[in-house]
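Only one protein chain is missing; all other protein chains are in place.
What follows is subunit A.
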Amino acid sequence: MECVYSSATGEELRSELTTLGSRGDVAGLVLLATPSVDVTNGGFETTLQSVPVPVCGGVFPQVIADGERHDSGLLAIGLPNEPTITVVSELSEPDTDLDASLPAGGSEAAFVFVDAYAGPDGVESLIDALFRTYSVGLSVVGGGAGRLDDDGPCLFTADGVIEDAAVMAVVDRPIGIGVRHGWEELAGPFRVTDADGGTIRELDGEPAFDVYKDAIETNAEATLQRDSFFETATAHPFGISRLDGEPIVRDPFAVDGAAISCFGPVPEGEFVTVLSGEPDTLIGAAEQAADTALGDETVAEDAETLCVFDCISRQLYLEDSFDREVSAIDTDALPMVGALTIGEIANDGTGHLDYYNKTAVVAAVSTDA
């Protein structure tokens, strides 16, 4: 896959993308933009329309190109096969029939980007629809798009910029997927006795914040303060357990009274644990995800590119150590591209499709169509 990172804007960016799209080995483009790219500008839409191949993408906090993180510019991934671009609209509308919006099966893989601010229910509805429709028949990788400080439109296709939606680029090209996070149980389990979407109000019948605070302060050498909630909470996400697999991570990012808000839904009635993670463990898990992706028999020796969708909150937690995670994933043999997302989407070809937080998703894209 031909990948181009550009910090250009305006006509220059348009020219670069048009040139890339005109290459004989490029039949479609996936664009991973950083917040520095003003996708809502009319000029950007004109750029999208000028690209001679199908195009889709989103805005992410950071992108990864050639093994390096960038918080500005745009990464263009040239797909060697023409993708089927699908837009799933109105995710947060409860009556939207998402199943009907999805393309027919039969393809190998799909890059899926969802508006992270469509709300936990909207994202969960999309994930459910994808799994019900394709199960493991379609290898799905991607993540939540958006800006950390702004919830404006963050997804786009050649038809324009959109929000409260998801975009899919379905390709006939096998990919191997590795999904790991490395977070480990610190405390719990706690039964979620009152929750709505991604907001936990009660745990074990007690105010969620109190239970969470007690769990952290009892089991870790940390103090949880309301005014510095994010700084502490980023080191202690919630885990939703499942048999025979790592727990699904839910990232708490705000507190309002006793209620704790997370990226992604936390079903009422289920159990959560409080997790903690050592940097080395997390980095090791990311490396394992890369190994799993590269070791997938569907790509075998044919992997030509590593696509990484790692969580921005892992970077916020690991800070400078995050570059070690990127390096751990990176193999000199393959180009490595990707984005730091607000939540990750993946199935590994064998298990359940989920929306993750604080997780590293690595996809090894095969050269064979």
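Here is the rule we use: contacts are C-beta pairs under 8 Å (C-beta built on N, C-alpha and C of every residue); 3 or more make two chains touch, one makes a residue touch a chain; residues count from 1.
FYI, contacts and distances are computed from a predicted model.
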item: Among "Rad51 protein", "FAD-binding oxidoreductase", "histidine kinase" or "4Fe-4S ferredoxin-type domain-containing protein", UniProt-listed name of the chain not shown; value: "histidine kinase"
item: Residue of A:72, A:135 or A:228 touching the missing chain in the full complex; value: A:135
item: Which of A:6, A:47, A:101 or A:273 contacts the chain that the document leaves out; value: A:273
item: Interface with the undisplayed chain - residues on subunit A; value: 99, 105-106, 128, 131-137, 185, 188-189, 241-245, 267, 269-271, 273, 347-352, 354
